[in-house]
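Every protein chain of the complex appears in place save one, which is left out.
Chain IDs A and B follow the sequence of writing; residue 1 opens each chain.
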Amino acid sequence: MSRFRPPAWFVLLLPAIIILAAVVLVPLILSFYSSFTPYKLTRPETLYKWIGTFNYEKAMKSAHFWAAFGRTVLLLTIALNLEMLMGLGLALLVNKVTYGQRALRTIMMFPMMFSPVLVGFQFKFIFNDNVGLVNNALQSLGLTDRAIPWLVDGQLAFIAILTAEMWSATSVFAILILAGLFAVPRDPIEAAKVDGCTPWQSFRHITLPYVMPFIYIALAIRSLDVARAYDIVQIMTNGGPARRTELLWTLIGRTGYVDAKMGYANAMGYISIFLAIIFTVYFFRKLNAARSELGMAG
Amino acid sequence: MAQVHLRNVVKKYGAVQVVHGIDLEIQDNEFVVLVGPSGCGKSTTLRMIAGLEAISEGEVSIGDRVVNDLPPRHRNISMVFQNYALYPHMTVRENLGFSLKIAKRPQAEIDKAVDEAAQILSLADYMDRKPGALSGGQRQRVAMGRAIVRHPEVFLFDEPLSNLDAKLRTQMRTEIKKLHQKVKSTIVYVTHDQVEAMTLADRIVIMRDGHIEQVGTPLDVFETPANTFVATFIGSPPMNLLPGTVSGDRLALTDGPVVPLPPQFAGNVAEGQEIILGLRADNLMPVGHTMPMEGAYAEFDMTVNLSEPLGTETLLFGSLAGREVQAKMLSPRPVKDGERLRFQLDLTRCHLFDAKTQQSLR
Partner (left out) sequence: MNENLQHRIRARLLKVLHFVTLFIAMAIICVPGLWVVLNSFRPTVEIMAKPPVWIPNELNLDNYRAMFGAAGEGGVPVLQYFTNSLIISVTSTAIAILIGMAGGYAFARYRFKGKSGIFIGLMLTRAVPGVSLSLPLFIVMAKTGLIDTHLGLILVYVALNVPFTIWLIDGFFRQVPIDLAEAAEIDGCTRWQAFWRVEFPVARAGVASAGIFAFLTSWNEYALASQLTRSTFSKTMPVGLRDFTSEFTINWGGMTALAVLMIIPALILTFLVQKHLIAGLTFGGVKG
């Protein structure tokens, strides 16, 4: 009697597939469906009313949505780029250190341990216009005598959020890029020196190509959970005041939970999911390209 | 005009000193090989010349410029590394042209120099491959090509052949020698392989523990080693060293036969002096299987423990005065292990060292 035996890899992967299907896939299908209904939490029967792409059209026509969308993309682009550059800089600084490097690496990991929500509170405190560390310092140093409204003014709040986000994530880049720098063989760098490269040239032509895959890994890992910035923003400003720091995620959260418009929120949620997926796929492709450039693929 | 002068060059890592005040003058167009066992400071010395290691004390000059604090790019040198150090993300062509591109030379000039180097090293067929797709020998040639396109004043080679298999190594050795004849540059070459040193060098610098033991032409260091270290390091198989005492015009080898004092050392030893007799296998052969020996020679019996036939000759391992001794047999016949043979020893070609200082008594 022969019985069907599934291949071993399938059995091994099955638990992962089941849990992800149950916790991620099924709810996503549900939310996809509900994005075509006017579903409101308070009125369950609305789940069965089909309204087609109305929610999506509504989002497309909404100035609030586009403002939040634009701001999210802007924040992500600026934050990821700055974090990458500063992480690279930090890694290069630490890499040059010969004595006490272990201690520095440990310090560098410090912000990684802070929950984003905690980072949010922490920087809300630091940027508090009345008793915050930043204003206190500026005033004590005599640089200004007024209370700078860091979290009230739209642009200043954007900077404050950016600062918090960068503080919490730059070290992820630094750590990964530092690992990349360790993996750079010494010989080609020395060969470049002898070949006449200035320190900048040998960095640009030799070190950077070696480190590139590590930069893309960092970007890919980060883009997997950029939405963690939601925690920070939700605490620091919650999109306010008057939507001046509204991001896609805070908009979705408010629409879904405060206004209870689940259908509409889910429609916007889908747009945010695609945004995240596009970022992630982009960086994974770059990673593969950088890897094959160095002949590491396979 | 590219002599390289080292004046009392010292290298320290913290409290540890690894190079102890080296003096060396390398002439223009000279091929100098630094040779010694690993850890002797030869690579460190080369890297100080290159500017890859800081010079702790002393002075290095290239041409008539002191270069102590100059970065490598201002020294007009090029270097071939042990692991080739090719840029993995560049094609062979880009690897070869990289230094000229960095120097912002016109493209036409770069192309010309690269093609010329490719021609010399027969790399033309691989120009668009990346290093990952090349064999060891090809990588080695690219590394050399990268060094020659720049027409530097000084070439530095850091054990360039040690990662190749034996056959390829011999072949590349010849190519390096030809290259030197073609490009006519000063070359400083580091190796731990004394055969490479002997075959390539105009002058050999033998180093140990951060000191120079002897400087001289290959024949010099082979024929007149300055001390027992050089004597055993240069030449294969290594020179046999047998302790003994001077007694009149004879040498009493400890626990062994008494042989006449080699005439060339007659005036340099005192009665009762403890010495070491140095003896190459080529000068110790069984009677009837020797080169004709002129002048003084001695004879004694020795048991052969082991023999290694090499074709034109056979290496014999015997024991004399409680030590293993290697001898050679020309026009060989089969030798049984344990066979006792009569050996002839060429006294005019042997060496005497002082037992205390280990220095040659010549």
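By our rule, contacts are C-beta pairs under 8 Å (C-beta built on N, C-alpha and C of every residue); 3 or more make two chains touch, one makes a residue touch a chain.
Since this is a predicted model, take the numbers as computed values, not measurements.
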| item | value |
| --- | --- |
| Sole residue of A:L75, A:L90, A:A191 or A:I206 that reaches the chain not shown, by the stated touch rule | A:L90 |
| Residues in chain B touching the chain absent from view | 65-71, 74 |
| Interface with the undisplayed chain - residues on chain A | 7-10, 12-13, 15-16, 19-20, 22-28, 30-31, 34, 41, 89-90, 93-94, 96-97, 104-118, 121-126, 130-131, 133, 136, 139-140, 167, 171, 175-176, 178-180, 183, 213-214, 217, 220-221, 223-228, 230-231, 234, 249-250, 252-253, 256-257, 262, 265-266, 269-270, 272-273, 276-277, 279-281, 284, 287, 291, 296 |
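Everything that follows uses one rule, which is that only the chains that are shown with their structure count from here on.
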| item | value |
| --- | --- |
| Rounded Å distance between chain A and chain B, as computed from the means of their C-alpha atoms | 58 |
| Of chain A, residues touching chain B in the complex | 185, 187-188, 190-198, 201, 205-206, 209-210, 293-295 |
| Complex interface listing, chain B residues touching chain A | 50-52, 71-73, 77-79, 81-89, 98-99, 102-103, 130-132, 146, 150, 156 |
